[in-house]
Structure formats: C-alpha cells, structure tokens
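A single protein chain has been omitted from the complex, and every remaining protein chain is retained in its original position.
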Amino acid sequence: MAVVFQKTKGLTDVETHYCPGCTHGIIHRLVGEVMEELGILGKSIGVAPVGCSVLAYNYFNCDMSEAAHGRAPAVATGIKRILPDNVVFTYQGDGDLASIGTAEIVHAAHRSENITTIFVNNAIYGMTGGQMAPTTLIGQRTTTSPYGRDAATTGMPIKMSEMLAQVPGATFVERVAVNSPANVRKAKRAIKKAFEIQLEGKGFAIVEVLSTCPTNWGMNPVKALRWLEDNLMVYYPLGNFRDYQEVENA
Amino acid sequence: MAVVFQKTKGLTDVETHYCPGCTHGIIHRLVGEVMEELGILGKSIGVAPVGCSVLAYNYFNCDMSEAAHGRAPAVATGIKRILPDNVVFTYQGDGDLASIGTAEIVHAAHRSENITTIFVNNAIYGMTGGQMAPTTLIGQRTTTSPYGRDAATTGMPIKMSEMLAQVPGATFVERVAVNSPANVRKAKRAIKKAFEIQLEGKGFAIVEVLSTCPTNWGMNPVKALRWLEDNLMVYYPLGNFRDYQEVENA
Amino acid sequence: MAKGTVTFKQDLCKGCGLCVSVCPTNILAMDDKAINRKGYHPATVVDPDNCIGCANCAMMCPDLVITVERN
Amino acid sequence: MAKGTVTFKQDLCKGCGLCVSVCPTNILAMDDKAINRKGYHPATVVDPDNCIGCANCAMMCPDLVITVERN
Amino acid sequence: MLNERIILAGFGGQGIMLMGQLLTQAGMNEEKEVSWLPSYGPEMRGGTANCDVMISDKPIASPIISADATCAIVMNLPSMVKFVPEVEPGGVVLVNSSLIEETVERTDVKVYYIPCNDIANDLGNMKIANMVMLGAYIEIRRSLDPESVLQALESKLGMTKASLMDINRQAFAKGAEAAKLQM
Amino acid sequence: MLNERIILAGFGGQGIMLMGQLLTQAGMNEEKEVSWLPSYGPEMRGGTANCDVMISDKPIASPIISADATCAIVMNLPSMVKFVPEVEPGGVVLVNSSLIEETVERTDVKVYYIPCNDIANDLGNMKIANMVMLGAYIEIRRSLDPESVLQALESKLGMTKASLMDINRQAFAKGAEAAKLQM
Amino acid sequence: MSKVLMKGNEAIGAAAIAAGCKYFFGYPITPQSELPEYMSARLPKIGGVYLQAESEVAAINMVYGAAGTGKRVMTSSSSPGIALKQEGISYIAGAELPCVIVNMVRGGPGLGSIQPAQSDYNQATRGGGDGDYKLLVYAPGNIQEMVDLVQLAFDKADYYRNPVMILGDGMMGQMMEPVEFKEMPKMDLPAKDWATTGTQEKRKPNVINSLYLAAEELEQHNIHLQTKYQEMIDKEIMFEEYNMEGAELVIVAYGTTARISKAAVDLLQAQGIHVGLIRPITVWPFPYQAIKDLPESAKNILCVEMSMGQMIDDVRIGNEGQRPIHFVGRSGGMIPTPQLVIDKVKEILNGGK
Partner (left out) sequence: MSKVLMKGNEAIGAAAIAAGCKYFFGYPITPQSELPEYMSARLPKIGGVYLQAESEVAAINMVYGAAGTGKRVMTSSSSPGIALKQEGISYIAGAELPCVIVNMVRGGPGLGSIQPAQSDYNQATRGGGDGDYKLLVYAPGNIQEMVDLVQLAFDKADYYRNPVMILGDGMMGQMMEPVEFKEMPKMDLPAKDWATTGTQEKRKPNVINSLYLAAEELEQHNIHLQTKYQEMIDKEIMFEEYNMEGAELVIVAYGTTARISKAAVDLLQAQGIHVGLIRPITVWPFPYQAIKDLPESAKNILCVEMSMGQMIDDVRIGNEGQRPIHFVGRSGGMIPTPQLVIDKVKEILNGGK
C-alpha cells in the first residue's frame, strides 16, 4: 500500500478555527504541501494577514509574523530584505489585499520584492461578519450592501490579478480556484511555481485563489462551491496573467 | 486684432512659487482654461495634493481643499458624494498619487468616482528636494538613489496609467506630455475630455501629464524638456489607455 | 480500477460534506447518527471496497481528516 | 504669413527660456541686461514684426507672462 | 422586587441571541429596566454563543453577569459546564435535556430538565427548541407575562413570517407544561 | 572672549550655505565651539537663503540669532532689508555692493560695502563672489585665521575640484583687500 | 417618542441620522461593524450616502472632504482603525472642520483582541496626530446617553468647527438597551460660509486647508485654535457625581467602568460603606476641578478602568497631590466586576495599598 495522500508536515497539528467547508483550509494545505515538497519549511517565514486567516500563524509549520491589516507585503519586504536567503510569503484575504492593503501589494510588485503572495479571494470580508469587499460581485448581498452590490455607487468589482499583471515588477500572476479536485491540483501547481520563482530569485509572484465563505455567503459548503463556479469564476477568469518568460522578453 | 492667447480666468492672479520653467505652471494653466471654457468655474472644487503643487489652492480660481499627502482622491470622493452636481478634481504629483496614495487612486477608479484626476508625473519628489519616486527612471540619480535608480533593488518604474486602465471602473485614462506646443495642445484636449466625462456622469477620468522638474533633475528648463522627450516619453508612451466607448462595450 | 483505502480521522471532521460531493464512486456519506467531539456529523465511508484511491476526497477536505492509500 | 503681436508682462517672467526655445520665427530672446523685480532676466521680443501669432510661446510659458493677438 | 439576571447559552444556530432579545424586548414592553449583552468574537463561529439578560425594577448598573446569575439557560453541554458556576446560590438552571445527558452537580441551585429538541421535533420543527425553553423559563420564573414574550416574538417575526406564530405558541406552551411537571 | 554670531543671507544659488559651513568648519578646526543653522523650506526655492553661524569660546546654548547678531553678511537687497535689523548695536554689516545699490541706514553699526560680484567677475568666475565676501569678513572680524577658512574650503573641494583652489584663494585675498580699503 | 430596544452601535447610527447626519464613511472592524452596517441599510433610503472606504485612512480623508462641504458627516472605527486615522484627524482639526468620530474601543495594543476596553483614553484625550489640537471627547455611560451625546456632538462640532469624538467600547456597541430619541433643543449655529460648495462665481474661492508655510501664520492659527479649546474647557465640561456627600472614598470612572462602579457603590452602600463616584462625561475637557474639590470626607481616590490606568494622569492633575490615588482595573478585553471594585474599596479602607 502506498500512501497517496496524508497530512503534510507543512502544517502544524493545530485544528483550524475555520467554519465547516471553508476553503481557506484547502489553501493552507496546498501551501503547506508545497513548502514540504520544496524542502523549504526550515527557511520559510510566513506573514499572516488580518482576516479569517489571521491565525494562520498557528497553522503553518514555519516561522510566522502576524501583520497589521493589509500590510503583510510591507512586513514581508522587511523580512526578505534582511534575510534574502530565506523564503518569505504572505497569505492574504481580499479585504486585506485588495482594499486596505492595495498600496502595499502594488508596491511589493513594483519593487519586484522576491516574495510569494497567496491571495485568497472570497469576495467578502469573512472575519468581520460578511461586509462588502472590493471583489464582491454586483448584486451580491452583504451586511454593508444589504440591497445587493450596486455598480452605480460602488463600481465594478476590482480585478487584482489583471491589474497587478500591469506592474512591470510583477513576475508571476495567476488566478486559480479550489472548487474541484482538478482545480485544487492546478492551484497547487501555481502555488508551487510561485515559490519556485522566489527560490530562483526572479521577483514578485502572486497566486489569486478563488475561495468560498459558506458562512457569510449564507449557503452550505457544497452549494458555496457551485456558487463560486457559477459566479466568481465567471467574473474572475482563471488563468495566468503574467509569467517569467514574458517578463524576460519584455 | 483678435486675442489668440491671454491669461485664463480659471487661475487667480497669485504668482506661483514654482521654479523657473517648471511645467507645473503650464498644467495649471490648462486646467484653468478648461474650467473656464466649460463654464464650470463656479461649480468646481479642486483638491490640492502635498507636493510642489500643494499651493494649488491659491492658484485655481475655484473652491479648493488641501488634502493630506496621497489622499486627494479620498477627499474628492467625500466632496463629490455630497455634491454630485459640482465638478470635483484632484491635482496630484507622482509621489502623491503613485506612491503613498496608491490605494486611494486605485479605489477612486474602482468605485468609478465621478471625478477628474490630473496626475503630474515628473519622476521625482519635487517638493522635498528630489528623492526617488516610484516613477523615477532606471539609472536616474536622485537624493535617495544617489548611485542611480537600480532595478534590482527598487524594481522597474511603475506605469500608473497602464495599471489603472485595468481597473474596471476607470472610464478614461490618457497619458500626455507638455514638452512642446503641440503636445501641450493635446494635453489640453485630454484634460478637457476628462472634465467632460465627469460632466456627463460617466465616472473616473485621469490624465497623466509627463512634466519636468528642472531644479531636482539638475538641468535648465529647456534641457529638462529634452530630457523628458528622450527619456520619460520613451519609457512612458503617450496615448489613450482607456476611453468611454471601450468601457461601454466591455 | 485501482484499489484504494481511505481513512477518516472523524474527530477532525467538521461535517462540511465536500468530500462526499466529489467522490467519483459515491462511497462517502455524512453519518447522521454520530456526533463527533466537535459536535458535527462526520463523514464516513459507506462502501470502502469501491474506493479507487483517487484522493479527490482528500483534495477537497479543508480539515485534513482523510488519508488515502493505494495498492 | 499671419501677423501677430505678443505682449510680455515682464515682471511675471522667471527667465526660464521655454518661450524662446519654441518660437518658430526665433524672434524671442532672454534679456541679459534687464533684471525684473523677481530678480530674473526676462524674455523679450527682439523682432516683433516677424511674429506670426502662433502662440507657441504662450503655450509653453508656465507663468502667464505672454498675451498673443493676431489680425 | 424583580432583579432577574439570566445567562442564555448554547451552540451557534440554536437561536440563543434571539431568546435573550425576546426576553429583553418583553421586559421593556412591561416597562421594566432591561439590558442584553452578547458574547461576540470569531471563536463564536460555529461554536458557542451566549448572552446576558437583565430584567429589573431598578436601573441596571452593570449589564454583565459575574457569578451572580439568578438563572442560567443552557442549551448544550459546553454551555452547562461553563455557565452553571455563574449562578448564585438559590438560583435556577434550565437544562436542555435533549442534548445534555449529564445532570447538574450543584445542590444549591434548582435545576429543571426540559427536552427542548425532542418537544420541538414532535411539533415538527427543530428550530423552535428555543421557544420551548422560553415557555419553560417563564413558567418557572414568572419574571414576565407570557404574553409579553409571545408579543415580542410576533413583532420580531413581522408580517412575512406571521404564519410561524402558531407553532411557536405551541412550543412555548409545551415548554411551560414540561416545566410545570417538575415544579 | 570670542562670541561671534553671523547671519549670512542672499539668493539661492549664491553659495550662502557653503559660506556659513566654511566658517563653521574653520571654527571647529580651531577648536572653537560652533554651530550652523540654515533656514529651509520651499519658499527658499529660487528665493532667499540664509543661515546663522556661531563661533564662540563657550558652549553654544542657542544656535539661533535673534536680534543679537554680531555680524550680518548680506548678498542681495531683500536680505539686507530683512537682516540688518538683526544686528546688535556696535555690530558689523557686510554688504555685497555689486547687487545692492542701497546703503544701510542704521548708524549704530559699522557697514562695509564689498563689490563681490564685480571682483569675482574680474577674476572670471561669478560663482566665487561668496569667497570674496568671506575674505572681506575675515579681514574685518579676525574671528578666525584666514588659513583655517581656506583649508576648510580645500577639504570641501576635495581631490576632484582641487584645481579650483587657486582662483578661490585669489577671490579671498581680493575680498580682504577690498575690506582693508574701508577699515 | 417611545422607547425602542437597540444595539449600541445601531443606536449611534439612528442618533446620527436624527441629528441630521446623512453621510457616513467607514470601514468594517469589530466591535463596531453594526454601525456601518446600519448606515448602509438606512442612508440610501433617505437620500444620504453610505460609503465603505478602502481603509480607515481613506475614510477619515473622505470625512475631511465631506465635512468641507458643510454637511454633517460621521465616521467610526475601533482602536487600531482609529490609530490609522490620526493623521487625518489632525488635518481635520487643523482645517477646523466639524465631524463626529466614533471609537468603540477594543483591547490593545496592536491587533489586541476584539473585546471591550478603555485603553484608547490617551489616544482620545492627547491625540496621536501631530501638533496642538484637541478633540471634544464624550464618553457616554449607557446607550441612552450615547444617543443623546451623539446628537449633541454634531451641534458642538458645528459650533466649534472641530471634530468631536464619541468614546465607547465594545460592550456599549454590542449590548442592547431601551432608548428614546428625544427632540433635542435647536442650537443657534454659525453659518457655514467657509464651505467648499462652488463659488457660483459670486464669491471668492473658499479654501479648506491646514498648511501655513509661514511659521508666524501657523502660530497665529494655533493661538486661534487654543482660544477655541479654552472655550471648550470653560463651557463644555460634563460629569456626573453620585453619592458624593460624605463619601469616605471617591471612585473616578467613565463609560462602562462607571456603570460597573455605580453598581459597586450601591452594593457598598447597602453594606454601610459610603463611597462616591465621579463620572467624567467629557474626558476632554476633563473635570479637573471636580477632582480638586472632592468633599473633605473623601480620604482616597480610586480609578476604575478597563486599561492599565490611563486616566490616572488626569486624576493626578486634578488631585494636586491631595489624596492617595488607587487603581483597580482589568485590561485586554476583560471587564471588571462590581465585586472587584468592592474588594478594592474594602482593601483601601482597611489600609491596604
């Protein structure tokens, strides 16, 4: 009997506080697996955001720093500039990265900081109880868009990957989803690549992961995956927006 | 005899504090002329940045608000949301808009705030004595890149217009320069369009104006214009990056 | 078909049902009878013999409940 | 060629030379002799008769020194 | 003089916060001094929820219960473990015996065991276990007029959900009955 | 006891800050207590620049001159208007008469008129008008050894600009001469 | 008007609307999110604007712009979010703009916890923005008072052209109590002829600004501001005295801890121990005189806070060394019980420290 799948050493044994079926757990696992497979657990330093994944510092089995809301890329910059031989990554939600932390992520990309960012886009502020995010879809009801998000007053949802791909320093930008086993596997490949790029010293790499928030979307976890497919994945197309080669030839 | 050119009523009679040959003065004039021509001086409210143009509140002949460094788009949002029938514009430098104020400009675009932004890119922090900006060119010496800007440690210069054009809410994005009479005229057309878009309620419009800083570039004003042409205009191509039609059809 | 074995650490399960929804052989189900120490109905293997060891379930489990082995 | 007239409010001039650099008929120059109340050598029209009223100079003047008229 | 200090606790999703709010609202309608104070925080997520309710004839100085509850309503086991010690001697504990097999060990408090979920199940709607418990509570403590509580519920349900009033009334009544049997 | 408090003022670009720094450096090299304090700000831009220099035998309590300058060096008209009142009675004013036609009205200070730009022009380099003035200042005040000032300049110029030393020396000497004529 | 049962956070929103505030710029943060949520549901219905900013920094600067138009405008946050607003608050005070800022304090420092605390007292009363500026800071003791003070706050903000802060805590934000929205007396307020609303080409441009490049002018501006602050000190100090006459010990506490202390005072009284309570309602300006003038009988002062004792400095200033000052409190989100206060009082009266 060969073990096909078992818990990665990249995560600690602490049980997560995530709601049932929240795909933050899957994404954590992928990051943990990638770190284990690349053999970089001993030299990795993760930066946790403020958001549901704030407690990520208890879950990743490597050194961790808990950043202020939105500032993870700045914190990661501070670490990586001092320890260029370590592996530094941020794990951030959409409120964290696409709202309050916009300047920090844009300028980490601008400087082409040699870090890896995992951007978990669940189109809502999970931790604080389901307020609207810049990535919330039109018509989506949240506690601060109780009549459904309205483009006239709040604009069209921002597409961070598309935007960041325009920043000259962004080496690798890819959007994935964790809605199905196949896509989970693809997501892992993208995450792995994003870490490899750092290991090769090639600069800033970000993977946007479309994720669910069953609790604040107000649906059960399985339905949430369907909603992700039918709505998020339509507005936010999966794919690579920027890759190393492209940058080389630019 | 017909008057071909005379001082616009869009500017007050206060003499500017700008250095000799600084093109901030030209750009002020264009904005003033556009406001006068559109007959909107009485209902315009401008927002001045922190930067050499901080005293713009003394120069534009309309109501003005002086914003904190980088926050002009937020200030403008606060004004415009309350006074939707007034015309609200920001006038910002590259340190102000492309560095500290990145989140604010991105989210003004994201919400498609119905405001007009004049973005004066002179590739340097003028007011504080010539420090590096995110738009400073590679190799350019500034007081904080004394050995010339180095891509390896500070990344490639950020292209704000290209980036903002990717934000779904950005209705109009154009880059112009004020290096020659012909380009000044083009710049004026773009600025006029950016105000017209606001008057038509179509959302966020920004004009990036490549500008000089003879003082901190360390060259005389005429040479500075040549340097702008030979360097800034090469890295930052002029042109329209997003127009209303495009948005309509998107 | 390959033969697989899945093991569920049921005490870790939050009863989300994601594993059940992706098992190609439909051999998983929520155990409505049991309540684990977390207070959830855990997922369980109804028909272990038909497991093909594809690890789809493990791939989707957010809570590291599942181990998959294959001959 | 159209005939133009340019007027310089020399006291506003900062002596930057931009107008001089863009005049197609080369009729402008910096007045090295004069110093205006701001302390600069102002621009001046050397050969007013050849002004074509193109307003290039005014277009480039950052300091609203110039008025241009045309017949 | 009325000075009721109630802790209500259970699983998230059992309608604990609503129970507390109904008592508070009813108290207010009866022109009593009232307050409602929830626990909050991410640890609540799918976890436990609890709130403190004060109903008093005198202005409420502190809305927090600290080892001086006159009554604890515990809807699941973790809540029982956590909050029974908060009841003052001579106080009352109401236990949802459908979900809690254990009994309360303290002898200086009066304990009632109400099989809320079973009763609710019998009525065909698990969600009204909380109303069963409220019925029992009012029957035992008589701190408020039962009708005030039901009215509070009615206005909470509003027009759109008015049809649910009936089954809730039944649950309330059944709860009261169950309590009576133990009084 | 030496307690020299000098205001140096002029146009941006006239090398005012450097003049002050050279005096300060020279004072330090002579083991005097010194300080240098510039005005700064955007209003300086192409506008006026000034600095306060202290050279003293005693520790300097305050580096700011406030109406107690022992000497003012004014290189253009606005500076003269602004800073002559800051000189204490009995103090000295050095005026760059190349750019300033006006004369100082105060009678309680000693005034010297040095045509710095003219002298510099004669030497073929307008930029060294400031060294002319420094030569005059040292000649008049004798607060420092002239060689200290020239040495300070030498180390400022460094290897790359060492060739400029000669013309600066000349300027310095011419300034001293000009001063002598008025002493 | 009759009473309604409301959560503190929502009551603030309702009170603001009652005070004529139709514009709210905020950003979610526990434990105040119900306030923006309430506003997001109500304001669009009454022709107002609810806007979720991209950050607290943006929110406070939107308030700056909005307040500059002369309309009534509000923002709210909790501790770290208020920290981010410091520059903006300083600008608003410097530019003399009226607005109301709510802080529902949570445990700190840093990310801290989301439970109630009073550890932003220094931040509120001394500010973390730059320069010499002051906020008028109300610290309500219950939800009814919060509702009343929010309405007052808008008037005072307009009157003084100064930001006014409502200093609550997570408990006050989360709890429900009956509240009544009373008709407030109309204050006579100056016209907002300084607002940026467009010149209509009929007047000189108005400018909203805090920059004064000439130090002399900035000094004059500061002297002007100080005159305003002095007027606040002269006119706006509010505090409650409870059970003071003949008290052998006086508790000083505000907000939630005052409420808890009042329970302790009553319980102690029932045991025959006479303790008084001074409850500052404005924490800036602080009622120094009330502390200075404590009754002869009072031999000790006890500060009760949900912090490590930030208010003590102010009590020391008022006390001028007259009486020993003691402290009891909890921090980090813990809420003191009346019993804790009672025990401390007894310890002091029995000669303990």
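By letter and in written order, the chains are A, B, C, D, E, F and G; residue numbering begins at 1 in each of them.
Quick note on the criterion: a residue touches a chain if its C-beta (ideal position, glycine included) is under 8 Å from a C-beta of that chain, and two chains touch if they have at least 3 such contacts.
Everything numeric in this text was worked out from a predicted model, so none of it was measured.
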**Prompt:** Who touches the missing chain here, A:Thr8, A:Thr23, A:Asn61 or A:Gln198?
**Reply:** A:Asn61
**Request:** Identify the residue among G:Ser33, G:Gln123 or G:Thr257 that touches the chain left out of the display.
**Result:** G:Gln123
**Prompt:** Tell me, which residues in subunit F touch the chain that this view leaves out?
**Reply:** 21, 24-25, 28, 34-38, 40-42, 60-64, 66-67
**Residues of subunit G in contact with the chain not shown** = 57, 79-80, 82-84, 86-87, 90-95, 105-115, 117, 119-120, 122-123, 125-133, 209-223, 225-226, 307-308, 310, 313, 316-317, 319-322, 330-334
**Prompt:** Hey, which subunit B residues sit against the chain that's not shown?
**Reply:** 50, 54, 66, 68-70, 95, 99-100, 102, 125, 127-129, 131-132, 134, 143-147, 153-154
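One rule holds for everything that comes next: only the chains that are shown with their structure count from here on.
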**Prompt:** CA centre of subunit F versus CA centre of subunit G: separation in Å?
**Reply:** 55
**Request:** Starting from the mean Cα coordinates of subunit A and subunit G, work out the distance between those two points in Å.
**Result:** 38
**Message:** Taking the mean of the CA coordinates per chain, how far is subunit B from subunit C in Å?
**Reply:** 58
**Item:** Multi-chain contact residues (two or more partners), subunit A
**Value:** 19-20, 99-100, 102, 127, 134, 153-154
**Message:** Quick check on subunit C: which residues sit in contact with 2+ other chains?
**Reply:** 14
